[in-house]
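What follows is a structure written as C-alpha cells; I'll ask about it next.
Missing here is one protein chain; the remaining ones are kept as they sit in the complex.
Chain lettering (A, B and C) follows the sequence in which the chains are written, and residue indices restart at 1 in each chain.
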Amino acid sequence: MIAVMNNYSERNEFTSYEMMTIAASRMLKSDDVCFVGIGAPSAACNVARLSHAPDITLIYESGTIGTAPDILPLSIGDGELCDTALTTVSVPEMFRYWLQGGHVTIGFLGAAQIDKFGNINTTIIGDYHNPKIRLPGGGGAPEIASQAGQIFVTMKQSLRSMVPKIDFFTSYGHGNGYNDRQKLGIKTTGPTALITDLAIWKSHPETKEFIVTNLHPGVSKEDVQKNCGWEVTFGELVTTTPLPSAIELDVLRELHRRTNASHRRL
Amino acid sequence: MIAVMNNYSERNEFTSYEMMTIAASRMLKSDDVCFVGIGAPSAACNVARLSHAPDITLIYESGTIGTAPDILPLSIGDGELCDTALTTVSVPEMFRYWLQGGHVTIGFLGAAQIDKFGNINTTIIGDYHNPKIRLPGGGGAPEIASQAGQIFVTMKQSLRSMVPKIDFFTSYGHGNGYNDRQKLGIKTTGPTALITDLAIWKSHPETKEFIVTNLHPGVSKEDVQKNCGWEVTFGELVTTTPLPSAIELDVLRELHRRTNASHRRL
Amino acid sequence: MILFWQGLVKLAKFVSLQDAVLDVMTDGLCVALEGFTHLIPHASAHEIIRKGFKNLTLVRMTPDIIYDQMIGMGCASKLIFSYAGNPGVGLLRRLRDAVENQWPVPLEIEEHSHAAMANAYEAGAASMPCALFKGYLGAELRQVNPNIKMIFCPFTGEELAVVPSIRPDVSFIHAQKADRKGNVLIEGIIGVQKEAVLSAAKSVVTVEEIIEDFETHPNAVILPHWTIDYIAEVPGAAHPSYAQGYYARDNAAYKEWDTISANRELYLKWMAEHVMQQTPDVFAERVRFTNPQSK
Partner (left out) sequence: MILFWQGLVKLAKFVSLQDAVLDVMTDGLCVALEGFTHLIPHASAHEIIRKGFKNLTLVRMTPDIIYDQMIGMGCASKLIFSYAGNPGVGLLRRLRDAVENQWPVPLEIEEHSHAAMANAYEAGAASMPCALFKGYLGAELRQVNPNIKMIFCPFTGEELAVVPSIRPDVSFIHAQKADRKGNVLIEGIIGVQKEAVLSAAKSVVTVEEIIEDFETHPNAVILPHWTIDYIAEVPGAAHPSYAQGYYARDNAAYKEWDTISANRELYLKWMAEHVMQQTPDVFAERVRFTNPQSK
C-alpha cells in the first residue's frame, strides 16, 4: 500500500495495482471502440465505462459487442458479457468483420514479456521447439496488434517481463523502432501507451521507443529502472500521475467486490 | 387442355403446365435438401412438400432454410418464405456454408436455353458484348449447377428454348457429354433429369445426353421432336407418365388459387 | 504529435433523407443500394434520382425495379450485378434498353454470379482486397469478365475462383428499427445488407421507426451506431418491397412495373408523377393500406 494525501479523494490508500488500472482506464474515451484483453485490461476498460467514458464500446473476442458487465468476467466469454451486450456474433465474424474490418480504435493487451518497442511475447520462454515454459500463446493478440487502430498495453513491471529482447514475437509492435512497422505493410499505429504499476509510458513519435511520461505517486525513477530490463528513457518533463479519485477507487473496488462474490463457490 | 380419362383422378382435365409441374414434383423425396429456383421449380417443390414428400427441406437463395410457404413466392425472397422457415441466414452464408458446403442434394433450375447435355443459358441471346436480348443472368445458377448433388431442370419445350447450341454457358451441365464435367474438376453429378411440358428426360449414364423416358399422357414422339431443336433420342422403353392424381391436382390448384388471391391488388 | 489511426468509427446522425443524400452523394461514385427482395431502399433510390446524380457505378446482386428506374433516368454509367430481373415477372426493360440501345446513356456492365457477389461483399466487410471461393467452374462469365481470376490453393493445388471485393463509396439500406443511439436492427431476410454497410466508406440507413430499446434475441442482426453515417426515419421506404413485421410485398406493383417500363414515354410519365414530383413522405401513404406482414 502506498499512503498518500489527496484533496480530491476520501481514500488515502490504494495499491499499485489500483493505480495502474485507474491510470489505464483514463486512456479511454467515450467514442472509443475497444477490443478488450482479459485481466488488467478488462478491469481498466470497465472502470472507464463506469466512470468517465460511459458510452465506450467494449468488444470481447468471444463475439460480444457493446457489452456492459456488472462484474469482471473471469474468461473472455462469461455469460455476463453476452447478457449485457448490444449483440453477440460468431467468432469468425468477430475476427473478419469487426477486427480485420477496421472498426476497432483501441486494442488493449496484457503481456508476459514486452520490449521497449512494444513487441509482445505470450507464447514461450526459451526456444519454441524446446521450451522452458510453454505460455498460453497468442490467441487474438497477433491480429489485434496489427489491426486495431492503436494498442495500449497494461502490465506489472519486473525484470522478467520487461526485457531487452523477447523470446518470441507473438504480437508485433514497432520491431526495432522507427518505420519498421510500416515497412511490413502494417497500416495501423501500433503500441502508443504502456501503463504499468509504476509509470505511464508513451511511444516516441520518431524512434517508437517507450518513454516514461508519468510516474505514479510515490514512485521514483530508480524504482522504474530497477524493475525494467532495458535502459529506461525518461521524458523531458516527467509529471506525477494524478491520484485516483474517490469515484475511480469506488468504481474499481465495487467491481472487484461484486466479481469476488460471484466467483466464490456457493 | 388435354382431356384424358383417369381411374385415379376425379379431375379428367389438366393443362400441360400442370402435368409438367406434377411430374417434376414426383422427382423429389422427403429426405432431399433442395435448392429451389423461382417459377416452375418452386411450384414443383412445393407440390412435392404438400403431397408425397412432407419432410423435404426447401432452401431459397434469399437465405431461408426449411421453408414451407402456403402461397408460391413471386420472388425468391417473399416474406412468406422467412415466416415459415426453420431459420434465415445471410446470403453470403447461404452460398458459402450451405450450397458450397455441400449440403444441397438437389438443385432445381429453370432455363431460357438448354442443350442436350444440360448446359444452360440464362444470360444473353446473341453475342455477349452486342446482345440481341439481354436476359437476367445467372444469379445463383452457375454455382448451384456445380455444387448441388444433382440438378433437375424444368421448362416448357420450344425450338427457341431447346437448342443444338446455347448462346452462352451460364451454368455448366455436361459440356459435350461423357466425362467433360469431371475433367473440369466438378465433383457433383450434374443434370440428371429434365421435366418438360411434354416429357420426362433422363441423362444417359455414359453419353450424358438427355433421353426421353416418359411421354406425358396424350403426347407423341413427334410432338416432342417438333418442339426440340436437336435430334431427340428416345429410350428403348418409353412409357407414359402416370396421370396427375386428384390429390396432386388439388394441391397444385389450391396453391395457385391462394397465390393469385394474395398477389391481387387490394 | 502522434497521429492516431482511429479505425472506421462513425457517429450515426439522425437527419432527413434529403440531407443525407446531399451530404454523401456526388456524381461518379460507386454506390450500393442493397436488399435481397426484402427491405429494398426505394425511398433512397428516388431521392438520388430527384437530385440528378450521374455517372454512378451501381452495385447490387439483384438490380430490380430501383436500378431499372435509376438506369432509365440516366444516373448510371456502370452496373456490377449478378441477376438483373424483375423477380418472378421478367426482364428489366430499362436496363435492356440501356444495354441493347444505349438509351438514355450507354451502360457498362460487370457481371458475376450470386456466389461471387456474396463472397465479394463478405470480403469487403472484412477489409479484404479479394474474395476466394469455389466457383465459376465451366461458367462462360470467366471468359467475358476480366475481374474473375483463378488461383491455386497452396496446400492442395485445387483451382479456386477469386474476384475483387466490393467496397462501395456509399451504401444505402433500409431496416426495421433504430434505437435512440443510432444502433440499427435488421430482421428476417437479411441478404447482404450488413456487408453492404460494413464494406462501404459511408452508409445511409432508412428505418421504419426509431424506438427506445430493442427487445430481441442475443444473436440479433444489429449494426452498431459507430458503423453508420446517417439514419433517416422513412416509414414505408421499402415499398413496393416489404419490411417484415410492418407491411407485405406489393407483388401487384412488381407486375405493373413490367407494363410501365415497357415503353419509354409511359416510363418517363410515370417517373415524373411518382418520383420526381414527390418527397420521401409519400412512402408512408403507400403502405398504409397494405396487409401487415406477420412478424
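Methods note: a contact is a pair of C-beta atoms (placed from the backbone, for glycine too) under 8 Å apart; a residue touches a chain by one contact, two chains touch by 3 or more.
The model shown is predicted, which means the values in this text are computed figures rather than measured ones.
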| item | value |
| --- | --- |
| Hidden-chain contact residue, picked from the options A:17, A:169 or A:234 | A:169 |
| Contact partner of the left-out chain, one of B:154, B:170 or B:188 | B:188 |
| Absent-chain contact - pick from A:66, A:138 or A:177 | A:138 |
| Residues of chain C in contact with the chain not shown | 126-130, 132-134, 147, 149, 151, 153-156, 158, 160, 162, 164, 187-188, 190, 216-221, 244 |
| Residues of chain B in contact with the chain not shown | 31-33, 57, 65-66, 82-83, 85-89, 96-97, 100-105, 148-150, 187-189, 192, 203, 205 |
| Residue ranges of chain A at the interface with the undisplayed chain | 38-39, 61-64, 73-79, 81-83, 88-92, 94-96, 99-100, 123, 128-129, 131-143, 145-147, 168-172, 175, 181, 184-186, 262-266 |
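We adopt the following convention: only the chains that are shown with their structure count from here on.
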| item | value |
| --- | --- |
| Distance between the centres, which are taken as Cα means, of chain C and chain B, whole angstrom | 29 |
| Per-residue overlap in chain A, given as positions that touch at least 2 other chains | none |
| Chain C residues counted as touching two or more neighbouring chains | 122, 194-195, 221 |
